[in-house]
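See structure below.
Removed: one protein chain of the complex. Kept in place: all other protein chains.
Each chain carries a letter (A and B) given by its place in the written order, and its residues are counted from 1.
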Amino acid sequence: MTGPLPPRLERELRSVVGADHVITDPDRLMVYESDGLTAYRVAPRAVVLPASTEEVSEVVRLLHGADIEIVPRGAGTGLSGGALPTPDGVIVGTARMNKILSIDAADRLALVQPGVVNARLTEATRPHGLYYAPDPSSQSTCTLGGNVAENSGGPHCLKYGVTSRYVTGLTVVMAGGEVVRLGGAGHEASGELDLVGLFVGSEGCFGIATEIEVRLLPLTEGVRTLLGIFDTMEAAGHAVTSIIGSGLMPAAVEIIDKATIEAVEASIFAAGYPTDAGAALVIEFDGTEAGLDADADRAERCCLREGAREVRRASSETERAALWKGRKKAFGAMGRIAPDLLVQDATVPRTRLPEVLAEISRIGERYGLKIANVFHAGDGNLHPNLLFDRTDAEELARVEKASHEIMSLCVAVGGTITGEHGVGVDKRGYMGLVHDEVELDMLRRVRRVFDPGGLFNPGKVVPDAVDAGALPEVSEVAS
Amino acid sequence: MAQAYEAQRERLLPCVHCGFCLPACPTYNRLGDEADSPRGRLHLMGAVVEGRLDPASDAFQTHIDRCLGCRACEPVCPSGVEYGALLELARATATEARPPGVLTRGLLALMGRPLLRKPFLLSGRILRATGLAALATRVIPSRGPLASVRLALAMLDATRPWSPEAAEGRRTSESRAVPRRDRALSPGDAPPNRGRVGVMLGCVQAGLYSRVNEATVRTLEANGYEVVTVAGQDCCGALHAHAGRLDGARALAENNIVAFERAGVDFIAANAAGCGAAMKDYDVLFEADAAMSARAAASSERVRDVTELLASAGPRPGAEVRLSVAYDHPCHLLHAQGVSGPPISVLEAVPGVEVRVIVDADECCGGAGIYGLTHPDLGARIGGDKVAAVRAASAQVACTANPGCMMQIGAGLRLEGSSQAVVHPVEVLDESYRRAGFYH
Partner (left out) sequence: MIAAQPLSDLLPPEALASVDSSPLFGGRPPEAIVRPASVEEVAALLSWASREGVGVLTMASGHRVAPVTREGRFVALRMDRLNAIEAYEAADLTITAGAGAPFSSVTRALGENDQWAPFDPADVAARSLGGLVAAGESGPLRMGYGELRNHVLGARVVTGDGRTLDLGGRVVKNVAGFDVLKAVVGSRGGLAAITSVCLRAFPRPEVDRVLVRTEPTVRAAAGLALAVGTAPVLPASCVVVDRLSERGERAALVVRLHGSRATVDEEQVRMERHVGVPFEVVGDVGTGADAASSESTRRLLEGVRDHVKSDGTVVVASVRPSRLPRLLEVVDRLGPLALSCDAYTGLVRVEADPERITELDLLRRDVIALDGAIRQERISSTAMRGSADPLSPHDDRRDASAAGRTALARRLETAFDPAGALWPART
C-alpha cells in the first residue's frame, strides 16, 4: 500500500517521537528520494526521526503492527541505494540519535548512538589519545550506523581493517520492536554465535542498530606520505604488488588513474599532478616515528624499481594534504565534469589489478563511456567511476551494460561485486555472478532469522521472488 | 524566472548528492530533517527547477526560509557547489511565488533607503544611549508576545562601545589620550605606502558601530594604507540578495560599484563580513548583465576584509593590551570568503592578547540578519549554543569580525545577564595603537 499513512498511526508516531519529527508532507518527502546513488528516486510514505532506542522500538512496533516496511537511514551517503526508500515504506532516520554515550579510555571503547558521524567520534576521542580507525572517504558525514550496516572500509583499512574489526557490541531493534543486545566487550567467553559479526554488513535488512560499541586505537604518532608518479597504470600496479610483497605494512595505498588525474587537474581542485602521468600512487605509513623513514625509503625504492618517474614525499601536514588532494578531490572533480556519476565498487586479487584495469578501459572504449579509476589499491578494492548524463536514456543503458561487464570481469579473476559499498538495490542484479541459487536462498533464510516478516529494507541485497519488481529498474526512474 | 531557473540548473549540476555538507549545517544538526540540510535544500531547488515542486509550496518556502545563509556548506563540498549564489536565486524564486512576511519586507525597505534608515538607526542609538534598551531587556519576560522586542533591544544594547580598561579589569582612566574620531598620525618611521583604500561603511556599522569604522580607518592608516572617503556609497545589498530581492540588490550594488570606481581606490575594505562577502560576489550578481559584468568583476577583485589588509601588512605591533579574547569566526568571513587566519593574526599582533578560538567557532551564531526575529525558536537554540561556547572560553572579551555577529552574540550574552563586551578585531588593534601613541 502506498499513499499517506493511516491518520491514527501517524498520530501515534507523532506522540512517540514528537510532532515535528514525523514528516508526511509529500513535498518534503521528496528530499529523501535518493541516497548517495542518485540514479534511483523513490519517495517514502513518511520519515520518522526517533531520538532513542526506546523511541525506535516503539516506532518499529507501531509500523510492524500496521505491516509497513521500514527503511533505516543514516546520512544517506550510501552508494548502492541501501537507504533508498521503498514506495510502501517509511524511513526511520537516525539523524537525531547523534550522541556519544560514553568513552571508556581505560578499555579503549566507546558507546555511541547510530547517528554519530564517523569523524566526530575520532574528534571526541582524540583528547584521550585515541581514535576510531575505519575512515571511509565519506567519514566527515557518514554515520556509524551506516558504517555498521555497510561494513564500511576506507583508505587506512589496508592496515587497520574494516568496520567489523572494531564493532564489539550492538543494541538492535528487531522487527517486532524487541530490543536485543548483541555481543559486548567482556563477553568473549560466552561462546555464543557471533551475531555481531553477522549483523555488521546487513545493509539495514536485519534491524536497526540503536547503540554501537566500538574499539578505539591509540593515536599514531607519525605519518609519512609518498606520491609516486608513473607513466603507466601497469607500472603502478606492479609497484603496489612489490610494496606489499616486500613485507611492508603501509597504512594506505591508493591509485589514481590517468582519467582521474586529468579530471582533477582540469578542475578547480587541481592538485599539481603531472597531467601526462599514467597513474599516481599515494602511499602512506603511520605509527611510531622511529622507523617510518626507513619504511618510506623502502617503498620509494619499490616505486623507482617499477619505473616511477618521480616520487614525492611529504614531511609536513600541509604537504601531506597536497599529496592527498588529487585522491580526495577526485570525486568532486568528477562531479563537475559530468552531470552524473556512478561510483562502482568491486574487489579483485591485488596481483590482477593491472590486467583488470586494462580491460576496464577497453570496456569503457567499447561502450563509448568515460571511466575513471581511483581506489584502494592495497586491498584490490576498485572504484571505477562511470560518468554519464542521466537525462540521456541511451547512455544510461550503456552505463548499465558496462557495469555488468566490469562486475563479470572482477568475478572472473577471483574477485567479487562489492568491496565496501554493499549490494543495496544497485548490485542485486549481480548477485547471481557470485552466488548460486543455493547460496542466495541461504542469504534469504538468514535474513528471515532476524526479520521473519521481511519488514526491513525489503527488496535490497537479495531479491526475493515476491520482492522482485518492488523497486523500479534504474532506467525507469531515470528517464 | 526562466533566467533564474537556468542559472540554478547550471549551478545545481555539480551537486552529486554526496551529503558531505550535512554535518556542517546548523539547522540540520539541530532538526535532523534532511529538508533542513544543504543537500535537501538543493534537492528542493532542483525539484522546483525540474517543475516537480511548486515554489509556493510550504516545503520550499519553509526550508529555504529556514536556511541561515551561513554558507558553512560551501567549503566542505567536494564538488564546489556555489550554495550562496543558489540560495539567493532560490530566495528570489520563493519571494516571487509568495511575498515574504511584513517583518522582512519592512526591514528591507528600511535598509534600502538611506532616508528611512538613518532616522531608524538614530532612534536606536538614542534608545541605547539612554540605557532604555538595557533596562527593557531585563524587564521584558523572555517568553510571550514581546520576546522578539526583547531580543531586538538586547541586540541594540550589545552595540554599546566597550571599555578596554574595564575589560582588562582596570579602572577606566578619566581622560582618553586621543579623541576616538582622530585620524592616525603615523610617527617617525612612516610605513610604506600599501595602496589606496576606500572603506565600505555599511549601514549597520555606520548607524550603530561607527567606532568600528573609525578604528578601521585608523588602523589601516597606521599600517601604511592611504584611506580615502568614498562618497555616495550605500548599503551593500546583502540583505536584499539574501532575501531574494535580487533587483534591489543589483541597484544598490551598481551604485556602490560606481562610487568606488569614482574614488579610484586599489582596495575596498569591508569590516562587516556580510558586506565583504556580498561585494566579493558582485560579479555573480551581474554575471548575466553584459553591460555591468566586467565592472562588477573588477570591483569584486578589489574587495578585501579589513583584517586581510592589516594582516598582509603585518600588522605592525602596538602597545600592550592585556586581554584574553574569545574569538568566533563569522560565517561570511570564514565560509563565504574563506578568510580564517587574518582576524586572528590581527589580534595576535597585539602584545598581551591571548586568543582563544571558541569551540565550534566555525558554526553560525544564528545571527544571520534578522534570523532571531523571524525564527525565534531555532535562532535561540543556535544562538544559545554559541553563547555557551563563548562563555566556556571564559575570556575577558568576545570578539568576531562582523557587526551582525557582534550584535547577535552580544544580545545572547545580555539576555543571559552577562555584560561581556563583544568587539571587532580592529578595535583591539586600535586600542593597542592608541596606547602606543600612534595617533598623536
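Structure notes:
The working rule: a contact is a pair of C-beta atoms (placed from the backbone, for glycine too) under 8 Å apart; a residue touches a chain by one contact, two chains touch by 3 or more.
The model shown is predicted, which means the values in this text are computed figures rather than measured ones.
Touch, as defined at the top, links the missing chain to these shown chains in the whole complex: A.
Of the listed positions A:Ile244, A:Val282 or A:Ala372, the one in contact with the omitted chain in the full complex is A:Ile244. Contact with the undisplayed chain is limited, among A:Val17, A:Val116 or A:Val348, to A:Val348. Checked against the full complex, the candidates A:Arg126, A:Arg366 or A:Arg448 give a single residue touching the omitted chain, namely A:Arg448. Remark: the omitted chain is touched by one listed residue; of A:Thr24, A:Thr122, A:Asn151 or A:Thr225 this is A:Asn151. Within the full complex, the residue among A:Ala66, A:Ala185 or A:Ile337 touching the omitted chain is A:Ala185. Summarising the interface, chain A meets the missing chain with residues 104-109, 129, 151, 153, 161-162, 164-165, 174, 178-182, 184-195, 197-198, 200-203, 205-206, 217-219, 221, 241, 244-249, 287-291, 294-295, 347-351, 379-381, 414-420, 423, 427, 430-431, 434-435, 438-440, 442-443, 445-450, 461-462.
Heads up, the rule we're going with is that only the chains that are shown with their structure count from here on.
Chain A and chain B have Cα centroids lying 38 Å from one another. Within the complex formed with chain B, the residues of chain A that make contact are 20-21, 23, 25, 27-28, 30-36, 38, 47, 49, 75-77, 93, 95-96, 98, 115, 117, 120, 138, 140-142, 267-269, 328-329, 331-332, 335-336, 339, 341. Taken in their complex, chain B has these residues touching chain A: 13-23, 28-29, 31-35, 37, 39-40, 43-44, 47, 52-54, 57-60, 63, 76-80.
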